[in-house]
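Missing here is one protein chain; the remaining ones are kept as they sit in the complex.
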Amino acid sequence: MKETVIRFKKSVKLNKPILVVGLPGIGNVGKLVAETLRKQYKPKKIATLYSPHFPHQVVMLKTGGIRLVGNRFYLLRPKGAKNDIILLTGETQAVTPEGQYEVNKKIVDFFADKLKGQFIYTLGGYSVTKELTTSPKVYANVTDKKLISKYKEHGIIFGKSRGMIWGSAGMILAFAKMRKMKGICLMGETGLLDIDASAAKAVLIALSKSTSLEINTAALDKIIEKTAKLLKEQEAIMQGQHNLEQKPAYIR
Amino acid sequence: MKETVIRFKKSVKLNKPILVVGLPGIGNVGKLVAETLRKQYKPKKIATLYSPHFPHQVVMLKTGGIRLVGNRFYLLRPKGAKNDIILLTGETQAVTPEGQYEVNKKIVDFFADKLKGQFIYTLGGYSVTKELTTSPKVYANVTDKKLISKYKEHGIIFGKSRGMIWGSAGMILAFAKMRKMKGICLMGETGLLDIDASAAKAVLIALSKSTSLEINTAALDKIIEKTAKLLKEQEAIMQGQHNLEQKPAYIR
Amino acid sequence: MKETVIRFKKSVKLNKPILVVGLPGIGNVGKLVAETLRKQYKPKKIATLYSPHFPHQVVMLKTGGIRLVGNRFYLLRPKGAKNDIILLTGETQAVTPEGQYEVNKKIVDFFADKLKGQFIYTLGGYSVTKELTTSPKVYANVTDKKLISKYKEHGIIFGKSRGMIWGSAGMILAFAKMRKMKGICLMGETGLLDIDASAAKAVLIALSKSTSLEINTAALDKIIEKTAKLLKEQEAIMQGQHNLEQKPAYIR
Partner (left out) sequence: MKETVIRFKKSVKLNKPILVVGLPGIGNVGKLVAETLRKQYKPKKIATLYSPHFPHQVVMLKTGGIRLVGNRFYLLRPKGAKNDIILLTGETQAVTPEGQYEVNKKIVDFFADKLKGQFIYTLGGYSVTKELTTSPKVYANVTDKKLISKYKEHGIIFGKSRGMIWGSAGMILAFAKMRKMKGICLMGETGLLDIDASAAKAVLIALSKSTSLEINTAALDKIIEKTAKLLKEQEAIMQGQHNLEQKPAYIR
């Protein structure tokens, strides 16, 4: 396998589709949102992307089967929605710059040329601090400044995020912009955690405000609760260790 | 050399061949099984695979000669067997993701198109613990769920292995599955050791139960014995060091 | 995106253009000079270079927009100048050797074939010491020894720099030389600092002496001042810490 391939399984008729990209990344924000939507809507897979720029891994499935790592396109049809939603998620992103340029260009071209897509949301985390963020803000960048006013109304913050967006969340928008397609990158404020369900929840709510997606945050709320409990326990242990370090000098 | 090449030396007539893949990997399980079979059956090499994605090394042979690192296909003909066995082994696997996708795809296509192959076994280790495993279990994943019941009878465990299979053991099955070819990955439970002959023995026995291969574990038993002895000695030293650390305070 | 591309936006008529290359590198010398010239001349962008060998990043713009990382060619027309100046700068250089060979060859070919260019200046830092350099010298290497005498008159030092020039500052000259195009690499002596405005100022002055560029060093002078202040503060802190380390033995 020399090149990234997209296997388009079902040639369903799509209704002005919007792409929502939730892949692994900072705080796993995008992936958490994607998995939440996948569990809620139980959507059909319509295409699979494989790439020699992904890690050389297969997933061991619970059933005893295997699956080559990849990215998958799912079709969501929220009730009464004007646009179909295409959800893109998977186990991984490309592991080299060259791979990222190839894979993300293919994703944009597939969405534009084969799915006749209209608009792209990419989801991710924005790492502001090394502290725990309890009520994370949502930052965003867009392909076209005219989009800003609409999203500002939903409490999304523009022009305050600095630096670089790494990986698919940024690259997909860059390639979309080159084709005159519009899109937005929603980034949940994150810091300490590798799996940041709070940031994911904030992004999911922001996404629901501007799309037809109905949001059910129950699964994310459970993770948030569990994480809070774990952190408390850990803090207690750290506190204990701190005490030990202040132990009297006669203890070795 | 720009691409992976397979030099097919002998155009022997093959009888519904089955591929057994034993390459270096976790615990060197696959490689140990392959070497055991190679010593026992003294099979003929029928093809050699070279790749620019292998390390840039040549092996210094005992004879004073050299050999470019590669993978080799050997033909085993167990007595009275319905299927020829093609054993694939070698010094290395591809060192990059791109290389792994290229090399493993070539292996599957060569086996299917040139050797008219029927079924693939890939062998490897499954790292469960950092402890020593004395009576290792054999876990497996398959390309097709229908295969499970047959192998379960031989004590092989399905659906309990989690995470990812890295490298050829997984990728070869993934590319086989894409071509509708069937196969199984047998993984010996391993932990502490870089050269785990116990895990290899468990995999070899599992392999023999479902193929016509007659198994002689004498060579592996020797390694197991030697390893046990070495570990005991090391333990004794560690125990000694531990005692030294508890030396009285007046010793510097 | 499989290859480096240069999007040539304006097909303006150019007057015997000279290329000035100021990209990120040692002490950020080249980039600092380029940004100084860009602020001073407010030049038009005439071409953009994108490459799959650049990092897979997009820049978050203050406006809320995005920009794929790249290199940009700007047109400067100093008053009364015989030659147009093409300024090349950007966020990054290629991240692999293969990428550097591809990108820098493309830059030279584009400048020679499309812009009918005449001469190339590449700007960079030359790391001599780990100390702070307050009055940095300017070292240089050229594609053609006949160039040396002219530049020596401007106080530029030849034949004293040793070792290797990494990246675009060197590679662009190498590819120019292969095409019989002439050029010079001006390197400001640098040491301690990641952002060395003193070295950049020295290079800027050297550049102005042999081109029609009028130099305004006000912006660089501000950075130099700020840096000096910061370093003094840091020194004071270090001094304090040093004192602490000499604290009496009864303090734990």
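Labels A, B and C are assigned to the chains in the order they are written; within every chain, residues are numbered from 1.
The rule is simple: a residue touches a chain if its C-beta (ideal position, glycine included) is under 8 Å from a C-beta of that chain, and two chains touch if they have at least 3 such contacts.
All values derive from a computational prediction rather than experimental measurement.
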Q: Sort by label and list the shown chains the missing chain touches.
A: B, C
Q: Quick one: say which of C:Val69, C:Ala140, C:Ala199 or C:Leu220 touches the chain that got left out.
A: C:Ala140
Q) So which of B:Phe54, B:Tyr101 or B:Tyr121 would be touching the chain we can't see? A) B:Phe54
Q: In the full complex, which bits of subunit B touch the chain not displayed? Write them out.
A: 1-2, 52-69, 95-96, 99, 252
Q: In the full complex, which bits of subunit C touch the chain not displayed? Write them out.
A: 94, 97-98, 100-102, 104-105, 140-145, 148, 158-159, 161-167, 170-171, 173-175, 177-178, 185
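Note that only the chains that are shown with their structure count from here on.
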Q) Can the chain contact pattern be summarised as a line, a ring, a star, a complete graph, or none of these (other)? A) line
Q | Shared interface numbering between subunit B and subunit A [over half = same, under half = different] | A | different
(Q) Can you work out the whole-Å distance between the CA centroids of subunit B and subunit C? (A) 52
Q | Centroid spacing, where centroids are CA-atom means, of subunit A and subunit B in whole angstrom | A | 37
Q.
Counting only residues that touch at least two other chains, what does the list for subunit B look like?
A. none
